[in-house]
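Heads up, one of the protein chains got dropped from this complex, but the rest are sitting where they should.
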Amino acid sequence: MAANIYIGEILENEEIQEDCFLMKVKTAPSFQNPLPGQFVMIRIAGLNDPFLSRPISIYSFSRNENYCVIELLYRVVGKGTQIMAGLIEDSQVEINGPLGNGFNIQSVKENIVIVSGGIGIAPLSLLIEYLRQRDDCSSSEMIIYPGFQSASAVIGLDKMQKLCRNITVCTDDGTLGNKGFVTQIFQKDMKKYTPENTSLYACGPKEMLKALAKILHNTKFDCQVSLEERMACGTGACVGCAVAVKDKQGDPAYKRVCADGPVFNLTDIIWE
Amino acid sequence: MAANIYIGEILENEEIQEDCFLMKVKTAPSFQNPLPGQFVMIRIAGLNDPFLSRPISIYSFSRNENYCVIELLYRVVGKGTQIMAGLIEDSQVEINGPLGNGFNIQSVKENIVIVSGGIGIAPLSLLIEYLRQRDDCSSSEMIIYPGFQSASAVIGLDKMQKLCRNITVCTDDGTLGNKGFVTQIFQKDMKKYTPENTSLYACGPKEMLKALAKILHNTKFDCQVSLEERMACGTGACVGCAVAVKDKQGDPAYKRVCADGPVFNLTDIIWE
Amino acid sequence: MKTKTSPHMAVNLGRLKLNNPVMTASGTFGYGEEYAGYVDLNKLGAIVVKGLSLKPRLGNPPPRIMETTGGMLNAVGLQNIGVDAFIEEKLPFLRQYDAAVIANIYGETYDEFKKVAKKLSSANGVHALEVNISCPNVKKGGVSFGTDPKIAATITRMVKDETGLPVIVKLTPNVTDIAAIAEAVEKAGADALSLINTLTGMSVDLKTRRPHLKNITGGLSGPAIKPVALRMVWQVVRRVSVPVIGIGGIMTAQDALEFLILGAKAVQIGTANFVNPRATMDVVEGIKQYLAENKIKDINEIIGTFQP
Partner (left out) sequence: MKTKTSPHMAVNLGRLKLNNPVMTASGTFGYGEEYAGYVDLNKLGAIVVKGLSLKPRLGNPPPRIMETTGGMLNAVGLQNIGVDAFIEEKLPFLRQYDAAVIANIYGETYDEFKKVAKKLSSANGVHALEVNISCPNVKKGGVSFGTDPKIAATITRMVKDETGLPVIVKLTPNVTDIAAIAEAVEKAGADALSLINTLTGMSVDLKTRRPHLKNITGGLSGPAIKPVALRMVWQVVRRVSVPVIGIGGIMTAQDALEFLILGAKAVQIGTANFVNPRATMDVVEGIKQYLAENKIKDINEIIGTFQP
């Protein structure tokens, strides 16, 4: 692993939607190129309240000779993200990363179907960027189902639209795009796809992923999902971020979301 | 007591000398006019690290119809004051005050002699301001002995110079004014003053006050000193900021620096 | 957020009826006067006053307090004006308010506990006694009283014999099995239990290479200890049937609600008062708001809702 700790300097930290911020952080050029789906642990104040670092996916990444820029797209939900939102330009944060396994993008099929819920769009955006840059994917069709609670919660769509034309926006309340849970809309389209010709990726709230698991149950679709779990270390040491999965023998085992994940095969996950 | 909690808005927070800051805080007009020697408890981040509020003397105070401005002169010595120093314009702090008894300025004698050590100049500055504004003090001669470790640690002198001409600056290393501890310089001058015609006020590090106590021991000089002690509540509730003093019967008792003080008669204090 | 009908906030701790479950913790609110400028004392469920002993106590030499991460250490050593001065000088002030007045009492001997209890029982305006068998900052008695179930029970029985007032026994967390002590004092007649007192702690000054506190050790309080306090309340509520008052690190209504959900019938706010003199009011208002938002009409509906 080539993750390490970096002092990040905040270049920008803007509220791009109600309670939703885009933070651009400059780090040393030694920061390793992240895989899509990887994340950073961000230590917010260097003080002991809040105590733990917060995991945030890498939304976008770029580098030049002198430095790297990590973009984080985050929603304010509690104390830690609130403090993040208050950080001003030029202030510093400690960043540990890139962490996690990231999405497996070794072999991609004809259809790349991506289902996101809410802020789950963050890691999937980087995935789309990467796949778009790859020659062997140029012939693949990319279809994106971004779901949000309502029009006022929509984020990250502009960037997606630059990368992809086949976007089926869904909102729970129908205030934008299709009305309904994104999983329901996806399900309606499912007959378009076959397990053989489709690579499926998803990220979103647990309930959404559970619904997706139900839909895909007893089908042969492979689906890579990025999970969230409370984290302490982010590096695999504390075994705090456990998720129950079937191991190779099919026996239940606890895997670490931070080090064995955050990306898992949906079929391996044992939901409570 | 009419102390209360106020949201303070930072108007200015400038490093006026190495590690020494002047913070101007705007509060609601209901903030009570402080007595010189009173202080505020300042809650730095609203978080639990640092946990306790910090006591800082009121260095200057002004009001107009719409708001009050409290000036705080402080030295960065640890975590709390460091965070204070990092606060930018427009950020908010919680302020509890004005607290403490303040200097007794009911009856002032011909000579007003003020001995300060280091940042101890802060509460004494407000005292000087108040005394200067009073008609019945206009005939008093004010003599100030401000002591500092060295020229590079001198603070608050410009304001004093506007209020008073008779200033005997002392530095431990002689880099400005008289060389030596301020108490030694004061001692040399002592024959100029008699207990009958002199009101003495002092604030500074414990060692300085102890030295002063020794010098004044067995004399009849009254000296009011402002003490420092670690504080939790600042309001007299926790009895944490105890100082040993002789009570009216001459028996030892623990008084609260925050509520019974911070100003005490030097002769009442029982030094360890 | 205003709501049309304010939720019902009264709770009964056995015979002791409170307008709401929010009290002040002993030693952190003086005798009430210190906070009268910040807080409407009428809006408190109860005021628990600074621990009272038979004679005035000088307390420990300074330094007495030190900040720690998310908390503080104190070794005040139960400095107080003594029970007689309390009755004469402080009680008349407290009698003016709606809040119940609970006298926290302390003795170095069994006899002292008895005498203090007796004096307060005949005083006008005391609604309950809280027996501190757990102060870690005094040399005699203190810790050992509260860590031994038998002694704890004996003191409880003695105090009960001297008073007609409800008797709350305050437990120390510095024990292996707090539930065993809780059961012992319940059996001995305690009308309610309050927990926790401070955890014994220490901190060292790297300049002097000595402990910051002159007393060497002190009592740790504040949000740092809240997880321990919650766990102990949880252990105790399942083992006793008398009401339990939750104490330890409560800074906000959210913190207080954690205790209530686990089964505490009321809470005490301690160190939070130092940091936020209006903490008690904020907790009362915050609980009301939580109940309103969750459409709960009566605070008693939330108490003890978690059952494993």
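A, B and C are the chain letters, set down in written order, and residue numbers restart from 1 in every chain.
Here is the rule we go by: a residue touches a chain if its C-beta (ideal position, glycine included) is under 8 Å from a C-beta of that chain, and two chains touch if they have at least 3 such contacts.
All values reported here derive from a predicted model rather than from experimental measurement.
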| item | value |
| --- | --- |
| For the chain not depicted, the shown chains it touches | A, B, C |
| Residue of A:Pro50, A:Pro146 or A:Gly204 in touch with the missing chain, whole complex considered | A:Pro50 |
| Residue in contact with the excluded chain [from B:Thr27, B:Asn48 or B:Ser226] | B:Asn48 |
| Residue of C:Ala36, C:Met202, C:Val240 or C:Ala292 in touch with the missing chain, whole complex considered | C:Met202 |
| Those residues of chain C which, in the complete complex, touch the missing chain | 68-71, 73, 147, 174-177, 199-204, 206, 209-211, 216-217, 220, 222-228, 230-231, 234, 249, 254, 257-258, 261-262, 290, 302, 305-306, 308 |
| Those residues of chain A which, in the complete complex, touch the missing chain | 1-5, 43, 48-53, 94, 96, 229-244, 252-254, 259, 272 |
| Chain B, residues in touch with the chain not shown (by the definition above) | 48-49 |
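In this section, only the chains that are shown with their structure count from here on.
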| item | value |
| --- | --- |
| Of all other chains, the one whose Cα centre sits farthest from chain B | A |
| Central chain of the complex, centres being mean CA coordinates | C |
| Centroid distance [mean C-alpha coordinates] between chain C and chain A, Å | 47 |
| Residue numbers of chain B (touch at least two other chains) | 48-50 |
| Overlap residues in chain C, where contacts from two or more other chains coincide | 69-70 |
